[in-house]
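A single protein chain has been omitted from the complex, and every remaining protein chain is retained in its original position.
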Amino acid sequence: MPFAYSRTVHFPDTDAAGVVFFARYLSICHEAYEESLAAAGVPLGTFFADYGVVVPVAKSEATYLRPLVCGDKLRIDVTPVALSENSYAIDYVIWKTGAAEKRAAVVRTEHVCISSKTRERLPLPASVAVWVQAG
Amino acid sequence: MPFAYSRTVHFPDTDAAGVVFFARYLSICHEAYEESLAAAGVPLGTFFADYGVVVPVAKSEATYLRPLVCGDKLRIDVTPVALSENSYAIDYVIWKTGAAEKRAAVVRTEHVCISSKTRERLPLPASVAVWVQAG
Amino acid sequence: MPFAYSRTVHFPDTDAAGVVFFARYLSICHEAYEESLAAAGVPLGTFFADYGVVVPVAKSEATYLRPLVCGDKLRIDVTPVALSENSYAIDYVIWKTGAAEKRAAVVRTEHVCISSKTRERLPLPASVAVWVQAG
Partner (left out) sequence: MPFAYSRTVHFPDTDAAGVVFFARYLSICHEAYEESLAAAGVPLGTFFADYGVVVPVAKSEATYLRPLVCGDKLRIDVTPVALSENSYAIDYVIWKTGAAEKRAAVVRTEHVCISSKTRERLPLPASVAVWVQAG
């Protein structure tokens, strides 16, 4: 079963069309990714800073299925997918919860582990590799 | 006792100095304000849209006491303060929770109820007036 | 020749890894889209609000090629692509300008014109259709 992150839509997530701005769906997925890593014991403070090894997003794709408004309750399912010893993908489904649960978006990000100095590929940190394998 | 909202610091809240960007403290306070209103039964979807009556922020002030990093656990205390029949203030304290709870910021916002068409002052919506009085 | 939008990377665009947060690349592309529409005479204030006809992003995909830091100078090339009478895509290239100009990201968004009430597809507003055709 995928890791599930619950989140309410807040006013700063919205734009002048009255709904969540499309790029914010990706930020919300990143929050879910962080919570999933934290639940697996990965220390966020160092993982998401630059201590020589970084795992930036190399690609993202998103299909936006449903508008979201302030106050909507969301559940984001997070599924890591191993790609190589240096990289992984994450599949997200953003669900609008409530009486009838509906998919609001489907998102995928790809991540590559590199040296922040040389930009050369590096093996994943051990705790992250375990998290990917458990996905 | 003030309304309390719990929140984890996420990566999109941070900036290149490695800590939460100062303007984000205000967004986080606004989330707490929304949750406090929702707990009092105010319908967020309509309150924070433009249906002729809006209650924009007229002033804000913030004292930033402590840097916050990705993964920090926060509690935001929200205390509404009646100012007039058209306006109210909100006092926020952002606490960094944990073994030793510490204040990370003290924030105040002032809100004035107006017509979005004429910009003239209007009495507060009843449900919001009740929320202010209960603060 | 595609429409070109110039932009400096600002501190609020960055995250604790010291570089522009991946979702912000999409926001920067949206700014370029707005400037391209404005240059073609499309009134932004009404186009990007909800007056019954909205053109939300239905899909996005991005390949992130290069990290960007505070102060970097960017040029974003914007090329609209007609898809149907209800929809269009936009191809973006984000260039890091300077002595040696380099691609920082390649982004594509897809947009579908709908009724904000019924969510049914509608023909594009005339001024937007002209903009797409001129792309």
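Note that the chains are named A, B and C in the order they appear, and that numbering of residues resets to 1 at the start of each chain.
We adopt the following convention: a residue touches a chain if its C-beta (ideal position, glycine included) is under 8 Å from a C-beta of that chain, and two chains touch if they have at least 3 such contacts.
Quantities reported herein were computed from a predicted structural model and do not represent experimental measurements.
Touch with the chain that is not drawn comes from one residue among B:Thr63, B:Ser84, B:Ser115 or B:Gln133, which is B:Thr63.
Of the listed residues A:Pro2, A:Gly18, A:Pro56 or A:Pro125, the one in contact with the hidden chain in the full complex is A:Gly18.
Considering the full assembly, C:Cys70 is the residue among C:Ala4, C:Ala40, C:Val53 or C:Cys70 that touches the omitted chain. If you put the missing chain back, the residues of chain C touching it would be 8, 10-12, 14, 18, 27, 30-31, 34-35, 38, 43-45, 48-49, 69-71. Residues of chain A in contact with the chain left out of this view: 11-12, 14-16, 18-19, 21, 23, 69-70.
Annotation for chain B: contacts to the undisplayed chain at residues 15-19, 21-24, 26-27, 30, 48-50, 54, 56-64, 67, 109, 116.
What we mean here is this: only the chains that are shown with their structure count from here on.
Over half of the residue numbers at the chain B-chain C interface are used by both copies of the sequence. Note: the chain lying farthest from chain C is B, by mean C-alpha position. A straight line joining the Cα centres of chain A and chain C is 22 Å long. For the pair chain A and chain B, the distance between mean C-alpha positions equals 26 Å. Multi-chain contact residues, meaning those touching two or more other chains, occur in chain C at positions 15-16, 18-19, 21, 23.
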